[in-house]
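A single protein chain has been omitted; all remaining protein chains appear in their positions.
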Amino acid sequence: MDNYIKIEFKSKGVNESLARIVVAAFVSRLDPTLDELADIKTAVSEAVTNAIIHAYDDEEGVVYITCELNGKEVKVIVEDKGKGIEDVKQAMQPLFTTKPEEERSGMGFTVMETFMDTLEVISQKGKGTTVIMTKKIK
Amino acid sequence: MDNYIKIEFKSKGVNESLARIVVAAFVSRLDPTLDELADIKTAVSEAVTNAIIHAYDDEEGVVYITCELNGKEVKVIVEDKGKGIEDVKQAMQPLFTTKPEEERSGMGFTVMETFMDTLEVISQKGKGTTVIMTKKIK
Amino acid sequence: MKRHFNTLVVTLKGELDAHYAGFVREKIDNEILNSKVKNLIFDFSRLEFMDSSGIGVIIGRYKSIKAVGGKVIIVKPNRQIKRIIDISGIQKLIPVNDNLDEAIKKLL
Partner (left out) sequence: MKRHFNTLVVTLKGELDAHYAGFVREKIDNEILNSKVKNLIFDFSRLEFMDSSGIGVIIGRYKSIKAVGGKVIIVKPNRQIKRIIDISGIQKLIPVNDNLDEAIKKLL
């Protein structure tokens, strides 16, 4: 691996923008196009939002992000130790959401899938969720 | 503690600017003046530079930063697992440097002391160095 | 936020994520409740970033505006926001326009 950065912060909404800033600053050294950078920022925003909103509900937990650069490939891992996802396949369906009352659109995973090259979601009930995404910078 | 962020990255020069960006983005939510923000960025830059240049010489190590917000106080902890400092008191003297051949000015600790409210340096030979700095945002 | 007769123009700035969404929602809903708003324009010309939380905000407002027989238009999303809108499919319900004045005229 050429370079990496790990960050860890409280699951507070105010930290969502921070996650985007850090990943964007780190990835920008691969000289991505503005569109590529926007794609990565958006996918990170979705994963981090999920960790803050769904994983810990209203309690306070910790969100972990690792960003790795391998040649022209960016890998982003977003992890939480929250409640986990019972049925990952169902959760990844477009429009599926367990928080319609908070006006979640159920499009988070769909956005991550569309904007990144690969998306993997590993989750265990009561243990937490890990989202692994990669994207090649052209 | 109201909020915190931890980051971890390789001791590469290219990561110096990243450390500044992250801390500045995090601290900016306390609504600091531009001068206060510049002070903190500069102090962080000095501590991270030292970890990259002095702690690991030309080998590759890892640098850890923790930034905490407590009310209006910012605490920044910069840590390395490098070679450590034999005589901390001497190292903190203005103009003292062990790398004059690389044109280090020996002003790093002096800048940290001047720009922050408090500075504490804990180091153990062969184990590494921890720099703890605080500053109250007015 | 500005009113043009019974059309409310909401100009958003910065980054619309889950954190900001709650605040935006409340502001708009208060305005819809407290004054006779029929139509709603989301002016995104100064919005730099939006994630799927924004889609939730748009759909939520679309429902309440539709309930009173009004219309919603989105104006000037940037490329990143346009992509989010496209993925969500809401452009099938809500027109996307590149000119605010035109959008306002359409609703008069």
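Every chain is named by a letter (A, B and C) in the order it is written, and numbering of its residues begins at 1.
Heads up, the rule we're going with is that a contact is a pair of C-beta atoms (placed from the backbone, for glycine too) under 8 Å apart; a residue touches a chain by one contact, two chains touch by 3 or more.
Note that the structure is predicted; figures quoted are calculated from it, not measured.
**Student:** Using the whole complex, pick out the displayed chains that touch the missing one.
**Tutor:** The chain that is not shown is in contact with B.
**Student:** Out of B:Ile52, B:Ile77 or B:Val121, point to the residue that touches the absent chain in the complete complex.
**Tutor:** The one listed residue touching the chain not shown is B:Ile52.
**Student:** Decide which residue listed in B:Asn3, B:Ser28 or B:Thr42 touches the omitted chain of the complex.
**Tutor:** B:Thr42
**Student:** Contact with the hidden chain only, please: which chain B residues?
**Tutor:** 13-14, 16-17, 20, 34-35, 38-39, 41-42, 45-46, 49, 52-53, 102-105, 107-108, 110-111, 114-115
The working rule: only the chains that are shown with their structure count from here on.
**Student:** Return the distance between the CA-based centres of chain A and chain C, expressed in whole Å.
**Tutor:** About 25 Å separates the centre of chain A from that of chain C.
**Student:** Quick one: chain B and chain C, Cα centre-to-centre, how many Å?
**Tutor:** Computed value for the inter-centroid distance: 44 Å.
**Student:** Mind pulling the residue numbers of chain A that touch at least two other chains?
**Tutor:** 14, 17 - these are the residues of chain A that touch more than one other chain.
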